[in-house]
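What you see is the complex with one protein chain gone and the rest in place.
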Amino acid sequence: MDTVDVVVIGGGLVGSAIAYGLTREGRRVTVLDGADEAFRAARGNFGLVWVQGKGAGLSSYATWTRGSQTRWPTLAAALLAETGIDVQLSQPGGFHLCFSDAEMQQRDALLQTLRDDLDGNYPYAMLDHAEVAAKLPGLGAQVVGASYSEMDGHVNPLKLLRALHTAAQRRGARFVASQQVDAIEPAASGYTVRTKSARFDAPRVVIAAGLASRELAAQVGLDVPVAPNRGEVLIGERVAHFLDYPTTYIRQTDEGTIQVGDSHEDVGFDDGLKTDVLASIAQHAVRSFPMLAQMKLVRAWGALRVMSRDGFPVYQESVQCPGVFAATCHSGVTLAAAHALRVAPWIAGGAPPDGIEPFSGERFRRAQPLLQPVH
Amino acid sequence: MTPDLYDIAIVGAGPAGLAAATLAAAQRARVVLLDEQPGPGGQIYRAITEGGASRVDVLGPDYAAGADIVRAFVASGARYEPNASVWQVSTEQAPHHTVRYTREGRSLALHAKRLILATGAMERPFPVPGWTLPGVLTAGAAQILLKSAGTTPAVPVVLAGCGPLLYLLGWQYLRAGVPIAAIVDTTSAEDYRRAFAHLGGALGSLPALAKGLRYLRALKRAGMPFHRGARALAVEGDTAARALTFELDGRRQRIDASLVLLHQGVVPHSHFAWSLRAPHRWDDAQLCWRPVTDAWGELDVRGVFVAGDAAGIGGAQAAAEQGRLAALGALASVGAIDAARRDALAGPPRAALAKRLRVRPFLDALYRPNDEHRVPADDTVTVCRCEEVSAGELREVVRLGAPGPNQAKAFTRCGMGPCQGRLCGLTVTELIARERGLEPSRIGHYRIRPPLKPLTIGELAGTQGDAADAAAAQART
Partner (left out) sequence: MESLFRTDAAAAAPRVTIHFDGAPLSVPAGLTVAAALLASGARATRTTPVGAAPRAPYCMMGVCFECLVEIDGVASQQGCLTRVRDGMQVCSQHGVRTLDAAAQGLAR
């Protein structure tokens, strides 16, 4: 059996971005991916590369997110050059629509706090209805205004997943599908990762298994308290391009389809759909852009976010099992650049990237008040 | 006055749905039957209430028999909801079931204690080069046209593929005086040899066999070119069909044609059962997925039954018997009749069903579609018509590591279009199975979710749901 340097458990956006980054560092990588019908947050992403509004209560998250957003063009260019796949990164800025004066004030206050935390390095503006309507044609009358930030953008998350799989494999990574990992055990060469039908040995292991990370991480003394949080999304038919900018809940994809979200539901391991939620998402779409009422809904999905107890990522190397890392978040698209270009070199043996320390799982063990997750 | 809660809601007004509704209504259950067509009959008895005597004559005695089943339904007192595009069947409000449908710009809902899915069959996809060109239709489509205002080919037509429906259509065209340029039959000597093993069962259904032989004889006597054992079909043309080419005895043949009718059997239209996450199994004799049901047609999903071709291809008469059995199962299940009465009433339909199904193994073997017509060898062939995804691209993502249809869908968009995988699902499952060297049962199927038919955002926004949930959802936004 060929020796590998790193076994990555999980071929979703986190796992494959890290795997790709590891291959860029010259590491030999095996990625263990789940079954065709597994819960895959990677296939349920909205596609935003989003900064504004994130990190309330933990400004290091805002900084960490920013650090990924600024590196995203590098990632996109590399993937295009190496695979021919254009993941359609577009960073024109983004809008968060508000439907009342109170909402505008709350939004402004939130973003101002973040701007203060980041010493002003946080561009945003509150725009009134007319200013927003000038940028977003067909804006509904019920929209009072919006916060706009030039930092924001979007990408095609499925093309991203395919590009990461392709690029990593072209650089020699091996992807093994339909694997379910049962255990990570110390071994002479480092660690043995045992699945139902096989064993994979390597000196380093990355647990990037989404909702399955919790149990695996516990085996190596890591605390990764993740739980499912369902989001439902509607996809309309392709329509002529009219939205130049993404908004938090509505964007027009590079395919021309209109994507509308979303929800945050505590329903356990259930990625089904709830009619009232779908209807409410549709109502929100019509309030935002009334002409969407005419658009055909072609499909809908529910996906389970990998939500940590406080909503922020977990990145940590095990002390008990040095060389085993956990990496999990619920913004796998936005953070893909950080994962490939900053986290992977650390996992490969380099120094931890600036700003990653607050995301250690140790924070859950300290007696801290629960932080409200903000997206 | 419409009740808030029906005993039984039935989706699909073909023979299974009609028979189920008629029987259940006769037992005084409150029944509603929904269908997206404007008139009852499903596809097989399409427009049965509209055509004149001469058209019914052209279409033949089997079609004419549908009039009785429709008449019985109309007289039954069951509520009938035509022009209803069902976009969701849901068990959210368990133990009751909800059927959501649109009609004329509004989304409406019905609730029932039990649900019978009688959504019938659809044509098996026929992914050969050129199958997406204008001028190429299914034989089933041509039959629907024939049933609608007697619409027939105005240009020489080629019928290609295999299966009883192909010969039936040819026979109907002969009776209607439609010139057939050629019949290109993919059934081979090998198919006959394989089917011979099931001849015993077939001989138990002599009428069915005799019918088929009659059609074939009439077609052969008519004298048009009748090519047997054709392989590797392809439609030639740039912006429209120009010719059909195929291989015969090792040589490539070509027939000029601007109208090509393809057919290689029908398969269950089972999207509704898939959307409820009901377990299915791969049937290698019928080369399709079939929902797992008990003797009454009940799915693993409590209170939901499947009847007719949607449960597995059996034909119109078998469908009617299955509809009756599902109705009996549902009636007993809601306590409208007791188990003893259910079993007593089930005797005749069960016997009739067994009789009707005896010929299936023979037909399935004889008309088994060719491998190359189910999984295109040519990488350029379009597999997903909606998103224009080729066989080659699918094979590429399987090599990239996609283990099944859902990852393949994520990587290629195959199955994301309006038809939601109806026309590509079987092809994708079998293609991936072939690529990976595994059985289709190991590969699986697309995840199917509502909306089962598109509806507008406006229609969805206007959907009424459970009041408390709606309020909670509103509070979140």
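Every chain is named by a letter (A and B) in the order it is written, and numbering of its residues begins at 1.
Assume contacts are C-beta pairs under 8 Å (C-beta built on N, C-alpha and C of every residue); 3 or more make two chains touch, one makes a residue touch a chain.
Please read these numbers as outputs of a predicted model, since none were measured by experiment.
Counting contacts over the entire complex, the absent chain touches A, B. Residue in contact with the omitted chain (choice from A:L114, A:L158, A:A212 or A:M295): A:M295. Contact with the chain not shown here comes from a single listed residue; of B:A182, B:L423 or B:I443, that residue is B:L423. When you scan B:L33, B:V136 or B:C288 for touch with the missing chain, the hit is B:V136. For subunit B, the residues touching the chain absent from view are 36-38, 43, 47, 50, 55, 85, 105-106, 122-123, 132-138, 140-141, 144-145, 148-155, 176, 239-240, 258-259, 269, 385-388, 417-419, 422-423, 453-454, 456, 458-459, 461-462. Residues 137-138, 140, 237-240, 242, 256, 286, 290-296 are the ones on subunit A that touch the missing chain.
Basically, only the chains that are shown with their structure count from here on.
For the pair subunit A and subunit B, the distance between mean C-alpha positions equals 40 Å. On the subunit A side of its complex with subunit B, the touching residues are 11, 33, 35-37, 40, 42-43, 158, 161-162, 165-166, 169, 175-178, 234-237, 255, 260, 263-264, 272-280, 282-286, 292-302. Looking at the complex, you find that subunit B touches subunit A at residues 88, 90, 92, 98, 100, 277, 397, 400-407, 410-411, 413, 416-418, 420, 443-444, 447, 449-451, 454-458, 460-463, 465-466, 469-470, 472-474, 476-477.
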